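A single protein chain has been removed from this complex, and every other one stays in its place.
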Amino acid sequence: MIDPLVVELSRWQFAATALFHFLFVPLTLGLTFIVAAMETVYVTTGRTIYREMAQFWGKLLLINFALGVATGLTMEFQFGTNWSFYSSFVGDIFGAPLAVEGLMAFFMESTFIGLMVFGWERLSKIQHLIVTYLVALGSNLSALWILVANGFMQAPEGAVFNPLTMRMELASFAELIFGHDAQSKFVHTSIAGYVTAAIFVCGVSAFYMLRKQHMELARRSFRMAALFGVLSAVGVITLGDALGFVGGHAQPTKLAAMEALWRTEKPPVGFNVIAIPDQQKMENAYELQIPYLLTPLVTRSLDHVIPGADTLVAQAKQRIVSGIEAVGALRALQDNPEDEAALSRFLAHEDDLGYGFLVGAYAPDQDPTVADDAAIERAARDAIPSVATIFWSFRVMVACGLLMLMFFILAVIYTLRNTVERQRWFLGASVLMLPVPWIACEAGWLVAEIGRQPWTVYEVLPTWMSVSTHSAGYMLFSLAGFLLLYSIFIVIEMFLMLRAIRQGPSSHRPTGSAGAAGETALAAPVRSAEV
Amino acid sequence: MGTLIRFVVFFAIAMIVIVLAIILGDYGAWYFAWVLGTVMIVLVSAAGGALLDTQESEKTEEDGAR
Partner (left out) sequence: MEIYLLLKVLWWLLLGVLLMGVAIMVGMDMGVGTILRLVGRTDAERRVALNIIGPHWDGNQVWFILGGGAIFAAWPLIYATAFSGLYVVMLLLLWSMIVRPLGFEYRSKIDLPAWRSAWDWALFVSGFVPMLVFGAAVGNMLQGVPFRFEWNLASVYSGSFLSLLNPFAILCGLLAVSLSVYMGGAMLMNRGEDVLYRRAQRLVVRSGLVALALFSLGGIWVYFLDGYQLVQSPDPAIAQTPLQQVVERAVGGWLGNYQRTPLLWLIPFSVYATTLLGVAAARSGRSHLAWWLGALAWIGVIGTVGAAMFPFMMPSSLEPSHSLTVWNASSSQLTLTWMTGWSVVFVPLILWYTSWCFWVMRGKVNERDVASDEHAY
């Protein structure tokens, strides 16, 4: 028997640790490339200010990177510790990208980041530049494989269920890697990291310009980050739309929740700008619509029908009934693998196996084969994830994205004219922009992962079945432990990060003697390893 | 005033680029786009940095000529 409280606590623990991990990942994804761009200018022009920039932002990167590594460590093992049924059920496919991530990406990133930090005096300019690029590439390839794995959870492609071994098994590695969800989600996430890092660099540089400190470093960093950011912001919005299109087709329940679409209506339907969804009554208590907009936005046509929650629940009900047959046949097959009748019954209902599992949560003894109509009704209603949460998280993310695009356009205009240091209101705004990308990233994670509910693997494996059969006491203990440990971590990290920003690059100068009033004069020749 | 006009123009360009990209690729070859895009973003950003140094030295020359 699986305790619903354990399911709830396992979900909270995974969400808390993943959201926390994802505070550090995006900055790493982008800042590594920004640092690489700075070092590229240093190597091509030979101006030491760019080396100083690469080292300063590299130092901030490292403070962030340490926590990214630490919190990532627990993620790699949490599937096994807390989601053991999930792990054995889909490990045949899901484990492979995680392993390849280690082989291809994480080894590269982690080995070379040591050289990136310690190798300035031991490597030639070109060698060090290559090392920096390898760190950037490694961290993004890491994200690639994680999102390939996540893409499988969202839109399971390249796998088949094997009734003999009772698990999903790999059918095509290519389909797994080149799944539409994996492709668009990786690029969306990676570039969201670029935007995050660009806002970070702009914000911190603006802070220096406001205080008239480190002007040479700040102006150059702001210029490079603004250009980096404006292109990335365009990219992230494009890919966000592509992901919405792909996800809308693969996961109609997520789409219905994102748009608070309760009823299937004649196309073209309107776009809800604001809505107050009521999950119980399956309607919006209030909505503000732009007519006709939604259909062309998500289907690229005027006459495609977008299924609303009512249709989806009705479909779920049918599939549950069929899925119950599949579970029964599977059980018979486990008792007697030679049972031909059971095999043919299973094959007839195989596609709905996941829906059969879904109803188990409400069936007596959690046995789907004895589920009554009330249980089927409840399970079918569960097929629609929490609309209010997803609807609003989605809008917060989109609003943040558009806001950042507008910010970067202004930033580029000012910085190309070289007047940004005089626009004090804009510098203030840049500092205020600092939390925005993190809000967008976390909101995006919520849309993607809450939108996938009630499944861990969409329409294949329900969340309630995926957990390890721990006691609630164990779960409370571990959740409390993680919260305590991570709270201490974030306090220390923020303290060190703010301290390093306040100290600025002056404390970072190789000569060790800080310039007057902490000002790093460009003219002063900085010692270079190569001379 | 010039800033506002430029902002509007740039924003319009950005929107056109986004819409074009969306029309071009619903099920796009996004991995490939990522490789090209990242290279472009890094290069543009690096060029922007180098341009600032050029602007700087031109300005110093102008000041010197005056």
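The first chain written gets the first letter, and so on, giving A and B; residue counts start at 1 in each chain.
Rule of thumb we're sticking to: contacts are C-beta pairs under 8 Å (C-beta built on N, C-alpha and C of every residue); 3 or more make two chains touch, one makes a residue touch a chain.
The structure displayed is predicted, hence computed values, not measured ones.
Within the whole complex, touches from the chain that is not shown fall on A. Set against the missing chain, the residues A:A15, A:A70 or A:L416 yield one that touches it, A:A70. Between the chain not shown and the residues A:L98, A:V246, A:L297 or A:V420, the one that touches is A:L98.
Note on the undisplayed chain: of the listed residues A:F79, A:Y362, A:F408 or A:W455, the one touching it is A:F79.
In the complete complex, the hidden chain is touched by one of A:T44, A:S301, A:Q334 or A:S487, namely A:Q334. Screening A:I113, A:M209 or A:L294 for touch with the missing chain picks out A:I113. One chain of the complex is left out; on chain A, the residues touching it are 62-63, 65-67, 69-74, 76-77, 79-82, 84-96, 98-104, 106-108, 110-115, 117-123, 162, 164-167, 169-171, 173, 330-331, 334, 465, 468-470, 474, 477-478, 481, 485, 489, 492, 496, 499-500, 507-510, 512.
Note that only the chains that are shown with their structure count from here on.
Per-chain CA centroids place chain A at a distance of 26 Å from chain B.
The touching residues of chain A, counted against chain B in their complex, run 33-34, 36-38, 40-41, 44-45, 47, 50, 140, 178, 180, 183-184, 186-187, 190-191, 194, 219-220, 223-228, 230-235, 237-239, 241-242, 245-246, 300, 405-406, 409-410, 412-416, 418. Per the touch definition, chain B reaches chain A in the complex via residues 3, 6-7, 10-11, 14, 17-18, 21-23, 25-31, 33-34, 37-38, 40-53, 55.
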